[in-house]
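In this view, the complex is presented without one of its protein chains, the others remaining in place.
All chains are identified by letter, namely A and B, in their written order; residue positions are counted from 1 within each chain.
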Amino acid sequence: MALPIEPRPAQPGRVLGRVVRRKEDPRLITGTGSYVDDLRLPGMLHMAVVRSPHAHARITGIDTGRARSMPGVRAVITGEEVKDLCGPMPVGWSLQGLKAPVKYPLALDRVRHVGEAVAVVVAESPAAAADGAEAVQVGYEPLPAVTDPEAAMQDGSPLVWDDVPNNIAARFPLSGGDIEDAFRKADRVVKLRLVNQRLVPVPMEPRGVVAQAHPISGELTLWSSTQIPHILHALLPGLLNVPETRVRIVAPDVGGGFGCKLNLYAEEILAGALSLKLGRPVKWIERRSEHFMATIHGRDQINHVEAAVSGDGRILGIRARIIADIGAYHQLLTPAIPTFTPFMMSGVYAIPALDVEVIEVFTNKTPTDAYRGAGRPEATYLLERLVDTVARELGLDPVEVRRRNFIKADQFPYNTVSGLTYDSGDYEGALNKLLEKIDYEGFRRQQQEARQQGRLLGIGFSTYVEICGLAPSRIWGALGAGIGGWESATVRISPAGRVTVVTGTSPHGQGHQTSWSQIVAETLGVNYEDVEVLHGDTAVAPHGLDTYGSRSAAVGGTAVYMASVKLREKARRIAAHVLEATVDDVEFQVVDGQGRFHVKGAPQRHVTLAQVAAAAFTAHNLPDDVEPGMEATVFYDPTNFTYPFGAHACIVEVDPEDGRVKILRYVAVDDCGNVINPQLVEGQVHGGLAQGIAQALYEGVVYDEQGQLLTASLTDYAVPTAADLPSFETDRTVTPSPTNPLGVKGVGEAGTIGSTPCVVNAVIDALAHLGVRHIDMPLRPSRVWAAIQQAKASGGGQPA
Amino acid sequence: MIPAAFAYHRASSVDEAVRLLQELGDDARVLAGGHSLLPAMKLRLARPGAVVDIGRIEGLRGIRRQVDHVEVGALTRHADLAAARLPAGLEALAECADRIADPQVRRRGTIGGSLCHADPSADWPAAVLALEGQLVLVGPGGERVVPAAEWFVAPFMTALQPGEILTAIRFPVPQARSGSAYLKLARKASDFAIVGAAARVTVDGSGRCTGAAVGVTGVGDVPYRATAVEDLLVGRVLDDQVIAEAAARAVEGVDPVSDVHAGAEYRAQVAQVYVRRAVQEALGRALSQPA
Partner (left out) sequence: MSQDSRVRVRIRVNGDVHEHEVEPRLLLVQYLRDVLGLTGTHVGCDTSHCGACTVLLDGEAVKSCTVLAVQADGGEVTTIEGLAQHGRLHPLQEAFWEHHGLQCGYCTPGMIMSALDLLNRHPDPDEETIRRGLEGNLCRCTGYQNIVRAVQAAAARMRAAEAAAAAGGGDD
């Protein structure tokens, strides 16, 4: 991109960087939004899915006769027919030596996890489809299941796929620096085994899809509750054997995603295929109970960590083995997610050596994939638990150990041992601001006094950096991505002077209509209210790479900004022509909220942007080399990722009698570079904190040894309510990103990444004097209590 | 999400409901507030062929103060009880009601429906046991009364006979200087009890305990009266040590269950802690009554 793009300053502008009311909200607060389930089309059929009750079984036969004869049932499809309807499910990431068994949207002859789709029934009403699905008789011959990834890797373990020995899907090594030297020099080796438990994403809107094939032309429109309409557009036509020019994907209002809607699911393929087959619209809406078994899960790693540490608390090197339980097969990005962990394993610290192996293991469970943070929370959790353990073992203060290991503010751009280049940062600055807010010494005194009374108070810290702004396409491809990382934006001004923005991002709660309007209103000098943002429909926004990985502001927002500037430049050339001045002599200025061009030194010689737009469309008087119309499109491919960071602290009280953990304070100082809208940034942080705290204290998927899912609904899977969470105290430091002209970094996952280890560190701090060294998440009362009992029994405590 | 199809019958009187149940036989289920039955039907864990809706029967909802007892109609909603003004000593009723599930569920769910559903982790059983509720049943053979202690037979199974309907629960008005309390541990707000403990304590003028009842839910496979605890409380002046000593027997004779939420050992521990705290709370309330 050859445009001279000046960086925007960090301070708020007229609209950019300020709080404005969201444009999305009027429809959402009045119940007039349009989610997939709200869509009703004439002749629409309803699909229900028959799912496996077994973790691992051979299908001995399927009797669809009764189902087919039920009132309203129009079609029943099983694995036998599925190959005629569509191709196998794609894997969007490649790794060296990756085992990627062929998986169709319906099981062919064997089921490999509870909830795997075995058949679908299409009927005239949701009730008829449910009744029909219940009437499908499937014969199963149960097979031994494997649910523990470490056991799965052993010789002789049951195989999830017969041609994948030891159930190992991939090994991904990553190393840098001289690890042998680090351990030679170490005064101490600190070891940890951590379980980063499996989670269910639970966006409040379950998944859903409506597919409408035109019975004559075969054109297919597919509405899906998805984060990635454009990626679906790239994948679905090939699977359904329809030219992509005849496929339109729409993501209407989407009720949250958190990564789980960054995928191509069996039901999307099947709804499309069945609509094409039957010539009628087909709708499928996920029941929440299905979500727990048929939508991807997140996390699920076992980390064996060894750190070489000097006597003064410096981490000289980390050696780790990461066993990632990826479930029964690959969803779209399953192989990628665990490989992100080692890249972020040096975190905010200047760690000179790293040696990590990631082992991805198949088990008889729901596949894992991206869930808020996607591989980075796992790295931060590992590292922040490690730093606290180092401090504890050396008798040092955890804050001091962090300081000693920090990358310093004057070291940026900083090349990490894992091969990344951090764009900018001031980790100590964020920590200092955090400490100002919490009165650390005061708390330590309070903690001592409380212990005298038998009360258990603890404080935990977490300092983190994450990788956002996905992604420079070249690097993305080198890592294994099947797609690029750019984003596109079109900005156009109507003859009447109103602005339309078309973005390739696909928001599902983030508020891009608001944020992108702010960017454009600021850049063009138009009213915030006069900007419309269109997204999530491939017929309207043909090019884009959608919304995930905190990429939208840094990549999509930048594309919007650059398209605005490009359009303004075109307008400037027309303005110069109209004003009979040279282009270099014409300046853009916003006066009274209105963008206009004037001749340098002669502000009275001006035309407004609206006047220029009108001139561009009448085209009566344009320069010879300028086309009519007022529209600019930019494809922006970032040169680097962005690296937001922050410092969090949490104060907890633990009830020694029942193990309950109460968060007394949670303070977060985050730095996501410049901000477009502080209120939206704060909202993202709040939501992220809630999800990160939920992992620390409440949520966790439990399978029994036979692979039965014991946490299969909101009854048994504990998503926290308002009464379970504290009020957060949030603040920011601002270290602009030099990677993009907006100076933004991204904030969607920050809270989730920072908070999980922070809470666990606080609980361990409260119990450390009793001899508790670690508790695996979620820190439910029963586990905390058991850890206290165990520590007492082994006499591991120190005097309070 | 969608229940299997069923025939719907709306009863306008208890007699009609009893008659319908007799006619329809085993295939029929009684619908009160629907907050136990409908969730099971939506997941098709329950699929009755017929539903007898008793929700509109006059006179089954409400709290009536009688001479020596308080009669709570079976259709009385949790929220009604949470907001009720109850005689001293029955505080645990309101406290328990207020901790059930969430506000919306409390608006619809009924005490009678919950007691008939008999989920071993439900809140009501603890309070109804500790307050020595008497369950009034009407069936083809007329009315009979079952004490709470005999009501819970097995998980999700009660002393209710086919064709019978629970119409009311009678709670004896406790003697002067009585107090009661309900405490529960759940994984998170609005959740079922991992352990729920209700206690009622009566003291005499000298502070000696003249009566005690303790109900525990969530711990065993059925809710139970912790009689071993009660025996150690009655007749003694209750100080922290006496209460702790008694509460330590909270799971005597009970096999605490283990499930995905908590192990047996933990349930046993928490039962003791929560029984102790509930007794302390109840005692405080009793002592605050005029002698």
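The working rule: a contact is a pair of C-beta atoms (placed from the backbone, for glycine too) under 8 Å apart; a residue touches a chain by one contact, two chains touch by 3 or more.
Keep in mind that what you see is a predicted model, and the values were worked out from it rather than measured.
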Per the touch definition above, residue among A:691, A:711, A:739 or A:782 touching the missing chain: A:691
From A:90, A:255 or A:375, residue that would touch the chain that is not displayed: A:255
Among A:725, A:750 or A:764, the residue in touch with the chain that has been omitted: A:725
Touch with the omitted chain, as defined above, among B:14, B:30, B:51 or B:254: B:51
Touch residues of chain A, complete complex, unshown partner: 21-22, 24-35, 37-38, 40, 127, 202-206, 253-256, 258, 285, 287-289, 508-511, 679-680, 682-683, 686-691, 713-715, 719, 721-723, 725, 727-728, 751
Interface residues of chain B (partner: the chain not displayed): 1-10, 31, 34-35, 38-39, 41-43, 49-51, 53, 55, 79, 101-105, 107-108, 189-190
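One rule holds in what follows: only the chains that are shown with their structure count from here on.
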Of chain A, residues touching chain B in the complex: 126-127, 130-131, 134, 287, 289, 657-660, 698, 702, 710-711, 715-716, 718, 720-724, 780-782, 785-786
Interface residues, chain B side, partner chain A - complex: 1-2, 4-5, 43-44, 102, 185, 187-192, 194, 260-263, 265-266, 269-270, 273-274
